[in-house]
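Note that one protein chain of the assembly has been removed; the remaining protein chains are unaltered in position.
Letters are used for the chains, namely A, B and C, taken in the order the chains are written, and counting of residues starts over at 1 for each.
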Amino acid sequence: MMLRPLACRARTPLLLVGAALAVVGCRREERRFRESPPATTPSAVRVSALQPGTMADTSHMPNPYESSAYAQSEGQRLFGWYNCAGCHANGGGGMGPPLMDDEWIYGSSPENIYNTIIQGRPNGMPSFAGKIPSPQIWQLVTYVRSLSGLTPMSGRSARTEHMNFYQGAQSMQGAQTPKNSFRPPASEFP
Amino acid sequence: MMLRPLACRARTPLLLVGAALAVVGCRREERRFRESPPATTPSAVRVSALQPGTMADTSHMPNPYESSAYAQSEGQRLFGWYNCAGCHANGGGGMGPPLMDDEWIYGSSPENIYNTIIQGRPNGMPSFAGKIPSPQIWQLVTYVRSLSGLTPMSGRSARTEHMNFYQGAQSMQGAQTPKNSFRPPASEFP
Amino acid sequence: MSVAREQVECLHHSLIILLCLAARGYAFRDDARNGRFRALIFTHPMTLRMSYERRFRVPFRFLLLVTLAACTREDVASRAREPAAPALPASGTPRATVTLDAEDGQWTRAAKSLSGIRYSQLAQITADNVRNLRPVWTFSTSVLRGHEEAPLVVNNTMYILTPYPNLLYALDLTKGDSAPTKWMYNPKPQSEAQGVACCDVVNRGPVFANGSIIFNTLDNHVIAVDAATGAEKWNTKVGEINNGETMTMSPLVVKNMVLVGNSGGEMGVRGWLKALDLGSGSVRWTAYSTGPDSEVLIGARFKPHYPKDRGKDLGVSTWTGAQWKIGGGTVWGWISYDPTLNLVYYGTANPGPWNPDQRPGDNKWTSSIFARDPDTGEAVWAYQMSPHDLHDYDGVNENLLIDVPWKGQTRHVLIHPDRNGYVYMMDRATGEVLSAEPFVHITTTHGVDLANGMLRYEPSKHGRVGEVVRDICPASPGGKDWQPSSFSPRTGLVYLPHQNLCQDSEGLEANYIAGTPYVGMNVVMTAGPGGNRGELTAWDPAAGRAAWKLTEDLPVWSGTLATAGDVVFYGTMDGWFKAVDARTGAKLWQYKTGSGIIGQPMTYRGPDGKQYVAIMSGVGGWAGAIVAGNLDPRDSTAALGMVAAMKDLPSKTTKGGTLYVFALP
Partner (left out) sequence: MSVAREQVECLHHSLIILLCLAARGYAFRDDARNGRFRALIFTHPMTLRMSYERRFRVPFRFLLLVTLAACTREDVASRAREPAAPALPASGTPRATVTLDAEDGQWTRAAKSLSGIRYSQLAQITADNVRNLRPVWTFSTSVLRGHEEAPLVVNNTMYILTPYPNLLYALDLTKGDSAPTKWMYNPKPQSEAQGVACCDVVNRGPVFANGSIIFNTLDNHVIAVDAATGAEKWNTKVGEINNGETMTMSPLVVKNMVLVGNSGGEMGVRGWLKALDLGSGSVRWTAYSTGPDSEVLIGARFKPHYPKDRGKDLGVSTWTGAQWKIGGGTVWGWISYDPTLNLVYYGTANPGPWNPDQRPGDNKWTSSIFARDPDTGEAVWAYQMSPHDLHDYDGVNENLLIDVPWKGQTRHVLIHPDRNGYVYMMDRATGEVLSAEPFVHITTTHGVDLANGMLRYEPSKHGRVGEVVRDICPASPGGKDWQPSSFSPRTGLVYLPHQNLCQDSEGLEANYIAGTPYVGMNVVMTAGPGGNRGELTAWDPAAGRAAWKLTEDLPVWSGTLATAGDVVFYGTMDGWFKAVDARTGAKLWQYKTGSGIIGQPMTYRGPDGKQYVAIMSGVGGWAGAIVAGNLDPRDSTAALGMVAAMKDLPSKTTKGGTLYVFALP
């Protein structure tokens, strides 16, 4: 696993709009050396909020990288590297559903997203089991959750902001999906 | 866990049509005492046949009860007891999708069905994690797979055949879904 | 008709049954061993491709005995509970009527009027010119499940609420030959709610009041949004899916209160009606259907007409133990309001579980009608149609508030066509049953005793666990389900859309697990007498019988609409939208929409002054679950037995969700 000295790498924005964002987004954090990779995969993770009988507590497996800006930045790199962006674009979706909104077909918890990546999902999400090492999956989880503001945005670069000059006020600043949006939910995306 | 001396319990059919089926369906098998419950839950089970990169072998966790007529019969009892039948009827579905056909939204392997039961699924399948002991889940898996002929039908009772006298040739004899059926697939049932 | 002639007809029917078996591939031959005809041997069609022979031999003596017995019993029984023969509409005789509000050309609630009569005074489209009706524009809802909802029209805007995921669209009607979307509100209900929604994930429509569109979501939110902008005004969660609760009904707004009720009678839910403040969404009162009087809101003003409905805490004492807490009586149907009496009327659903042996007692107040004061929620009277219901005969059907000439005087009544097969006409001030006449074939009961209000049960139709009871008519969806009737003061007739289904059932032990089904019954439905599964009945309340009847192959699962043009509109489950003559039932016009129709037709005056008629097309609901849910017809018990009666539906219609708007050229 490569470790980088800076917690946040912001590319020099090519145009003016992105600049302020990137600067604000940068924060240093403790650098962790030789951290042990997180424990094994979550097993009995609920994909449904429906529980028959009395409600049981759901024991969450915490994402060890949840608040790591470094992990988030690495997750962003891996998001491109493993071609996640090919289907989910920069969070807005394409072949796959968007990740920057507040709709989570298979759950938004870190362990839900972890399982979605390794197990795959029936309508097109491939199974990456055996393809991505577990620590990298957790980094991807951190980044994916940051797209909709579920984790802090501190680690994200402003990589794509410069592309949106002509399009106006595109905001990658977390999920504030207007309740009154025109988008029907992705109920046909299992 | 209750053990019963007979591997197959066929109720006396109330009407004539069901009788032959029930008789044919009965077979004795070795009775297993004190069998150890199967290992823990399957974790990295693929829900998608899509695998990026080179194809890896999928290691199946075998269902220890796969060919047990007793487990199948117990599974049928549990299918009623845990109200599975309330949603899936006797395999034809209702609130939930049918289980007797050849369409499996989340996979038809024993470990897929196991996970569907404990994890739940987003469009209405509740999570039974912590509600059903693991050996009973495997028995349910055995029964559910038998509904579509994926496991032998030896253990199934003819419980509901007598209900179908007026309706004609209803067959519970496994999945021979005609390719040319009128049923569009359940693509909106994630 | 003499008894002898009836028996001949019945034997004739037996012969038809044999022919049907033959048509299904059963071979039968007489077993005439010593020259005498002794029995029939049936051979199952699958024998041809199976290794063993499936056949059964029915001794002729037995056959004769059973057939004769059945025919005789059938005949005796049916005399009491068969609907009266059709008659011409009473033209010279006094007829039912109603006081109408001024026609504003709008449609602000599912039933248009507080009286729930679904009648429009618009009269451009008439029985004479309706044949020229044509679709002018269509709108796809993006949703494939069953569309039971009524569109609303307010201020030249049409509002469409879809089934789950309960998208609310506002369409601008001022643009001529299309209706662009002004806004869309997406409440994003929990997808898990689908798993506790018995009988499809339908919604019966929103309501307009005070500048807001108010509606229920499947996951138990009541939401008010600004009708002009779609901005959310308030959002109140009133139920819990993990208890099996969902919401599908159309709210009614009365005196600045939003009245809403829950669904889930098949999930061990305890029913309630709640009043929410129109301005803030806060709950003003909750009236449970079961439990102690304090929670049912039964107090000093409660004066039921019949002794059977009187007593303290009947919502507890007519149950065993704490069963009333999971006993059903949900409120998922229609609410009407009489401003003069200041009373709201609504029915409660079936008791849970279906298996009656698990809940001894009358199970009050399930399958009942309540009259309540909306200001406080207090019950003023109640009447239980089906005490200790045996067959899922919910009482939630619509109550039409009209005036009927009855024995020389005009009575202010409610007309309630119940699932148990009777049209109840009740004095809506007192709850007195003036008449209760069958509108379908009934085998489960022998009428209503008007002296004490008791429903006279047929004992043989009360099955025990493990026992199969045959020929239960009407079937569990009742003689008529939720699909609402309309009333025309011009004809004095109530237009009942309904089904004609019977069933066999077998009780099972139900196991209560919160958030899972709590039914305990295997059911297999079939078409009722005549073989047609649907009917449209024009009911003359003054005469207590049908004026005319139309038969439909499939259940008529859509509502009806009556207009001052003397046209009645309804839809069929294979997609035909139809107009018939309100006086005679003559078929005037039909158009094939994309999917089966189970919605509620409505009509409005457009900004151009023209009359339009609109209907949602989109099959589903309980009757259409086989299509909407892709169910497997090989399991006759699928969808609580409905699939058995609807095996052919997938070959007759496909899923869809589209609004059709029609107008004259």
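Miscellaneous remarks
We adopt the following convention: a residue touches a chain if its C-beta (ideal position, glycine included) is under 8 Å from a C-beta of that chain, and two chains touch if they have at least 3 such contacts.
Given the structure is predicted, the values throughout are model-derived calculations rather than measurements.
Hidden chain, full complex: it touches shown chains A, B, C. The hidden chain makes contact, of the residues C:G327, C:G594 or C:G621, with C:G594.
Only one residue from A:P52, A:G75 or A:P97 touches the chain missing from this view: A:P97.
Against the chain not displayed here, subunit C makes contact via residues 134-135, 137-142, 144, 169, 177-181, 184, 575-576, 590-595, 617-618, 651-652, 654-659. Against the chain not shown here, subunit A presents residues 14-17, 19-21, 24, 80-83, 85-87, 89-98, 100-101, 103, 120, 122-126, 131, 160, 162-173, 177, 181-186, 188-190. Contact between subunit B and the unshown chain involves residues 48-55, 102-103, 105, 179-185, 187-188.
Here is the rule we go by: only the chains that are shown with their structure count from here on.
One simple way to say how far apart two chains are is to compare their mean CA positions; for subunit A and subunit B this gives 36 Å. Here the CA centre of subunit A is 47 Å from the CA centre of subunit C. Chain centres here are Cα averages; for subunit B and subunit C they lie 34 Å apart. Within subunit A, residues 48, 50-53, 105, 187 each touch two or more of the remaining chains. Each of residues 191-192, 195-196, 513, 515-516 in subunit C touches at least two other chains.
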